[in-house]
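Apart from one protein chain that is not included, each protein chain of the complex appears where it belongs.
To keep things simple, chains are lettered A and B as they appear, and every chain counts its residues starting from 1.
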Amino acid sequence: MENARTRDRVSKTIMYIVLIIMAFIMLVPFAWMILTALKTNQEAISVSPFYIFPHNGWHWETFSEVWKSYNFFLLYKNTLLMIFFRVVCACLTATMAGYAFGRLKFPGKNFLFSLVLIQMMIPSTIFIIPQYLMVSGLGWLNTCAGLVFPGIVTAFGTYLLKTGYQGLPKDLEEAAGIDGCNIGQKFLRIMMPLTRSSMVSLGIFTALFAFKDLMWPMIVCTSVQTTTLAAGLAKAQGQYGSNYPQMMGAAVLAVIPMIVIYVIFQKQFVEGIATSGGKL
Amino acid sequence: MKEKRKMTAKEKNEATWGYFFVAPTIIGLIILNFYPAVDTVIQSFCKTGDFGKGNIFVGLANYQRAFADPEIWQSLLNTIKYAIIEVPFGVIIALILAVFLNKKLKGTSFFRTVFFLPMVCAPAAVAMVWKWLYNQQFGLINNVFHSNVGWISDPKIAWISVGIIGVWSIIGYNMVLFISGLQEIPGDYYEAAEIDGATGIRQFFDITIPLLSPTTFFIVQTRVIGALTIFDLMFMVMDKTNLALSKVESAVYVFYNYTFTQGNKGYGAAIVMILVVFIMIVTVIMQRAEKRFVFYN
Partner (left out) sequence: MTPKELKERLKEWARVEKKKIAGIEGTRAKAEYIWEYYKIWIVCIIFFVWFAGFAIHQYATNRMDYRCYIIFNNTNADVGTDSELWFDYVRYAGFDSDDGDIEFNAQSYFDYLKGVTGNSYFESFVTYADGGILDGFVTGTESLRALGKSGRLLDLNSEECASIKAKYGDRFIYSEPYDEDYAGKEVPVGIDISDSKLVKEYHAYVDPISLGIGAKSENIDAVELFLDFILEK
């Protein structure tokens, strides 16, 4: 017993050390963002001497300045709306297609799936101009629908969920089939709920990509009423030349909802651990 | 006779459901992505006339020029070198972290959030930090180790430095996927192994790795594609005047240069086509490997 416990403690300590070192490495840019927001512009851009911490006082007022110079509530609202719809659309379409590719047989399945894979290989800059023309032609410029447009379907999500569905045990379907479910019911009531962790991951990634997307909101939403965080804050970089404390202050404020979304979503992961024995 | 007809009706039923389920995604992909892609293919065989003239068909001229251009081949090589760093290291480190965070340690929530942070950081901030770290004169790394290495200015090692940034920024992403994959492994396997007296490391290799192989394969596959189409990292960290740029710029970077900056859309399209065909070949090889290495239930 003693051996097992010391072994346990040693391995736990090693894990903690590794985690803390990695955490420190990961935190550096984020901490740097916050610290830069608290510096003066001179300190921020000076390379030699290089300031890690602000030397001329900690300018917390940068945050309030930035808050006042943008309508953050509007930006948050637009961004969150866009993220919400993109996540819903992506999850819906990807889970349906993922189930079909992962569990059903139909002619042409491999060909269609290769289309999905090929989409991921094409650099996304190619899609922007044609998609813009489509959105413009539909009259969806400066609308939430226009922002959501490229995110309605997701090849990555389809592949992710196909992998998720393939990992589920085969017997489940057969059991349900005997009970008289048709494929649609099997999907809705049994299979889909079991891929929850994959869907959560997809939600996180879709939200993240939608949040960071700068190019698309910039050309689709020219009005300040409808633009998103990324595009709205890009003005800070352009207009004021490089006022780094302001830029970083804006970036920090913008990131907060994203972190909140992530923390909420990943609690779903934690629930998974709590239910022992996986899903059965 | 009756048996055969029953099966076909069931198969037809399954096929109908199958088409119904993939229809939204496939139709969406065709409209949103394949129609522009076909446009690009056509463009690669044309010279987009400057000053508003339309596409002028030139046959294989763009491809001939691309195949003879050393810059293109160098950029392909750079891209492959980048992928060689980002994919294995990104996957392995993320896997280890995910395994650690899947256990009942205190503060997993905190760590998971911290590891996720690089992904939400403003790219400008990330670029600045790394540029400072790597700076030859004032950078932190050189000052701490009292070295004078041109991390991103020396053509011989710049690609490694950029690769390291790539690994760093992708760990959080891979980790999220690994964690979700680890959730799917029923705890009973581990309990049974504990009873049998298997150590943590044995459990890892005998249970975790095989059962995690679908997720691992997915991550490797998507990261291979993602690494081969990398683009932002290059220009964020390296200025246009950086001498090492030619040994670091990726294929998509070159494509961007020709299509966007120079307006030579035909040539850029040809470059993209070559890259896509290359990635397709790699993917096909990987899909074959999937049958050998991945275990589905």
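The rule is short, and it goes like this: a contact is a pair of C-beta atoms (placed from the backbone, for glycine too) under 8 Å apart; a residue touches a chain by one contact, two chains touch by 3 or more.
A quick note: this is a predicted structure, and the numbers were derived from the prediction, not measured.
Student: One chain isn't shown here. Among A:L75, A:L141 or A:V252, which residue touches it?
Tutor: Considering the complete complex, A:L141 is the one touching the chain left out.
Student: If the hidden chain were put back, which of B:Y82, B:F100 or B:Y253 would touch it?
Tutor: The one listed residue touching the chain not shown is B:Y253.
Student: From the list A:M15, A:L147, A:A234 or A:M258, which touches the chain that is not on show?
Tutor: Checking the options A:M15, A:L147, A:A234 or A:M258, the one contacting the hidden chain is A:A234.
Student: Tell me which stretches of chain B touch the chain missing from the display.
Tutor: 13, 16, 48-52, 232, 235-236, 239-240, 253, 256-257, 260-265
Student: Residue by residue, what part of chain A touches the chain that was omitted?
Tutor: 125, 128-129, 132-133, 136-143, 145, 214-215, 218-219, 222, 234-235, 237-239
Keep this in mind: only the chains that are shown with their structure count from here on.
Student: Using Cα averages as centroids, what's the distance between chain A and chain B in whole Å?
Tutor: 16
Student: Could you list, by residue number, the parts of chain B that touch chain A in their complex?
Tutor: Residues 11, 13-15, 17-19, 21-22, 24-26, 28-37, 39-40, 93, 96-97, 100-105, 108-109, 111-126, 128-130, 132, 135, 137-138, 168, 171-173, 176-177, 179-181, 183-188, 199-200, 214-215, 217-218, 221-222, 225-226, 228-229, 231, 252, 255-256, 259-260, 272, 275-276, 279-280, 283, 296-297.
Student: Using the touch rule from the top, collect the residues of chain A that touch chain B in their complex.
Tutor: 7, 11-12, 15-16, 18-19, 22-23, 25-30, 32-33, 36, 47-48, 50, 92-94, 96-97, 99-101, 104-107, 109, 112, 115-123, 125-127, 129-131, 134, 149-150, 152-156, 158-160, 163-164, 166-170, 182-184, 187, 197-198, 200-201, 204-205, 208, 211-212, 237, 247-248, 251, 254-255, 258-259, 262-263, 266-267, 269-270, 272-273, 276-280
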